[in-house]
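A single protein chain has been removed from this complex, and every other one stays in its place.
For clarity, chains are labelled A and B in written order, and residue numbers in each chain start from 1.
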Amino acid sequence: MTVHNIRHGDAFDGGADAVGGRLSRVDGPAKITGAAKYAVEQQLKGLTYAALVESTIASGKVRAIDSKAAEAAPGVLKVLTPDTIISLRSASDWFGTPPPDKPYCPLARDITFSGQHVAAVVAETFEQAVAAAALVKVSYDETPAIVDLSDGKAGDGIPVDAMTKEWGDASAAFASAPVRICAAYNTPREYQAPMEPHGLIARWEGDHLTVWEPSQWLDGMARTYAEWFAVPFENVRLVSPYVGGGFGSKALALSHGAIAASAAKMLGRPVRLVMTRPQTFTSYGGRAATRQTVTIGADRDGMIQSIVHRGVNETSIDGMWVEPLGSVTSIMYATPNFSSKQNVVRVNSVVPGAMRAPGENPSAFGIESAIDELAYEVGIDPLEIRLKNYAEQDPHAKKAWSTRQLREAFAAGAERFGWARRTAEPRSMRDGNQLIGWGVAAGTYPVRRAYGEAMVRILADGSVEVESSSIDMGQGTYTILAQTAAETVGVSADDVVVKLGDSRFPRAGVTGGSRLAGVMTGAVHKAATSALDQLIGLAISDPRSPFHTLQANTLVVANGRIGSPRGDGPDVSIAELLKSIGRDRIEATGDTMPANSTAEDRYKNYTTIAMALPHTEGDYSRHSWCAHFVEVRVDEDFGTVRVSRVVSALDSGRLYNPKLAESQWKGGIIMGIGQALLEEGIVDRRHGRIVNNNLADYLVPTNADVPEIEVISVGIPDLHSSVLGGKGVGELAIVGMAPAIANAVFHATGKRIRDLPITLEKLI
Amino acid sequence: MTSKTTIPVHLDINGQRHTLELEPRVTLLDALRDRLGLTGTKKGCDHGQCGACTVHVDGERVLACLTLAAQAAGRTITTIEGLAREGELHPVQAAFLEQDAFQCGYCTPGQIMSAVACIREGHAGSDEEIREYMAGNLCRCGAYPHIVAAVRQAALEAAS
Partner (left out) sequence: MRDFSYLRATSVDAARQAAALPGAMLLAGGTTLIDLAKCGVAEPDTLVDITHLKGLDRIEIDERGAIIGALARMGHVADHDDIKSRFPAISEALWQAASAQIRNMATIGGNLMQRTRCPYFRDPSNFSACNKRVSGSGCSAIGGVTRGHAVLGTSDACIAMYPGDLATVLVAFDATVRLGDRHIRVDDFFLLPGTTPDREHAIEPGEMITAIEIPSSAAAHRSTYLKVRDRQSYEFAAASAAVGLELESDGRTIRDLRVALGGVATKPWRARAVEAALKGKVLEPEAVRAASLLAVEGAVDHGANHYKIELAPRVVARAILKMGETA
């Protein structure tokens, strides 16, 4: 196939069915009719229901658990405590680091955060389990907790040397720079809050475990379950046909999964455990709270001479999460001198985790706010100063960009937005009580690459089946893999059935870091090409084939029919051909692993992230890019900020399906609106507990908070990034949204808000 | 004094009558999902904070998570499974597909049930009105602009 000379990700060689076409979601009909069964919606015979009991202190020890009342409650089958739960083995981490040789207990005796699971109740019905869980009485010996980054006991934290990036002499250059900007930027704890809460159904049959669980990584989670229960990897089956949103939070097997699977084993019955919404705030980590200081030294004409960046993020008492805060800082702008360092600080919280663009997101809030401050300081338009300091190559890796359509993004976005009509002065645009501000910021996300595997089957009726253990949590995997198989084999997308979300299918690595589309389109393309080659080979060589006498070198398949390239000779459907040669199917498994990969390599590739390829591997530095242009309206009296207009231009390389990519971009932009204006986990400092742990108090945007959003694709195919030329889509668009809004708020009000979210009390 | 144990509850759902033996505390949402296998109605928060469990009771949109099943006895209940007629998508469903008004799909049945009612109530007169009257259905994937487009499209179709 040809992928040259395609601009802006549009379909080039076909309609909606082809890669690049605007095919509607193939999983759509199931989702809009309620037919789509999500993981915990399986109706199993003998199903029992579990409910969790959580710690109400943030630090200390469980003194005693009184479960008598719960055990006596109607319908209760079992109360699990640290003393009664079966013993598990420790599991390796997601790098595959061998685990410590010690038991693992998912119910805690030593409490390191509020909301830690300490017991669980299993009953015949959901209502009975929940009611009985409330009867479990836990007493504690409490010790003082470190509640957050500003806690006096928190200290400066632990340096993360791997995060240090330095070139030139940043301090000296800063000291001698004529213009100096120095400011601190903070982001709070934020939560993924997918609409589908975490949960699972676990069922044992002998030493085989089936887990129905929303998952961004079936094979990785299966590995963890297998290690916990000391059974072979093959004995664990993860099923996750639809995933109700993840945003980074559903990639790893978590302690609640271990509890449910233990309970199922102990009871000999399937167990369903679904978190309550409040539990989703403490049972796994959201985005870590971060603090950054960004100093920029520049010439009077706005040319950056030095950037010095220091970052800190929260981690837990016994877990390690590094939110790479220098990731955007080190590549967005050209600077001859640079220094970035990072510490992590241990606090009594659940270990933070991945949330849409971990690292890049808060990093961009720092640098994209700071350069805006520099623009005002030197009196240069915020868009112009970004172009002035444009990095022509990766300033850190010192490598060429694979593709970087950021200049094009600035140009296209500015034109559509009408940026040229902006008045420079803060508080210079107004509509009655409303101050109007326009802001711009850029975003970026690295292209994470890995290897994938897929099965493509051409069936007797001419239809095509694709199987992969990858998942669709709304990014459109079902659809783009149908398009890839349809285009590669030469059938209509209607004739392709994509099966995902079962670890028995050919394996896939993590769906995270915006890597899946690039990985899986490559794998399906390869498997489909191989199936097609087999089909054509048989058509030419099988004596029963109508093409056998044609002596052709090759044949072509289009619209489900096979014929010669010149159009002479027979023209038969795939079904007719298969019938004539007596085959009921043609099957090919394809993977993009390096040749000579061993079984061990494959296992490692699909169940850990250790084999992911660095985005700067080889000669190029690979990233997606975007530019956001935002209008806000700030009520002068009330301090309320409403985003009234967004135009974003984005470079995700080639788009496999622009209709779905645009949706994902807008989703990232909207999550960015929430981050900028609403979202903050608020800690009660006396209890070390998040008190707004629900969807009425942890505010995510509603429909009424979101204006019309225009997205423009400026990407070009990037074959250094993926087989078919795409870069990343899912994470990109949230990066830079919060600073674009904060910059617009400054333009509207003259107030620079460096602590997210920008709530009304910060502006009145 | 009635008994605290189970009581018979007759529910009229999507034109079908179901009789269940339920504890009075069982919500309509859990009755649909856990007892009847009607899992199209979703549980997102269980506290009336997200709208994922929106169903129609006597033709009006309500939250199944804050409705006791026993309370709904004697009323007419419609869930997402009952919206399409004889395999034909409801115009709102078709508009959601065409406008790509969903991603993960978890809030989608609630959005669609809410949208059907929003149009019927006469609250789909402008984009601004649609946004306000669809604000009780959270969507973390951020499909809102496309939901507005789908409701607008279906409302225009209904009006013509």
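The rule we apply is simple: a contact is a pair of C-beta atoms (placed from the backbone, for glycine too) under 8 Å apart; a residue touches a chain by one contact, two chains touch by 3 or more.
Just so we're clear, the structure is a prediction, and the values are computed from it rather than from any experiment.
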Fill in: Hidden-chain contact residue, picked from the options A:127, A:227 or A:731
A:127
Worksheet, complete the sentence: Answer key for A:219, A:705 or A:731 versus the chain not shown reads A:705
Worksheet item: Where does chain B touch the missing chain, residue by residue?
Response: 1-4, 7, 23-25, 27, 46-48, 51, 54, 60-63, 65-68, 70-71, 74, 114, 117-118, 121, 123, 131-137
Worksheet, complete the sentence: Even though one chain is not shown, chain A touches it at residues 56, 74, 114, 127, 130-131, 134, 278, 433, 635, 637-640, 642, 677-678, 682-684, 686-687, 689, 691-692, 696-697, 699, 701-705, 759-761, 764
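One rule holds for everything that comes next: only the chains that are shown with their structure count from here on.
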Worksheet entry | In the complex, chain A residues that touch chain B | 24-25, 27-38, 41, 43, 125-127, 192-197, 242-247, 274, 276-277, 473-476, 659-660, 662-664, 666-671, 694-696, 700-704, 706, 708-709
Item to complete: Write out the stretch or stretches of chain B touching chain A in their complex.
Response: 23, 25-26, 30, 33-34, 37-47, 49-50, 52, 79-81, 83-84, 89, 93, 96-98, 100, 102-109, 112, 127, 130-132, 134-148
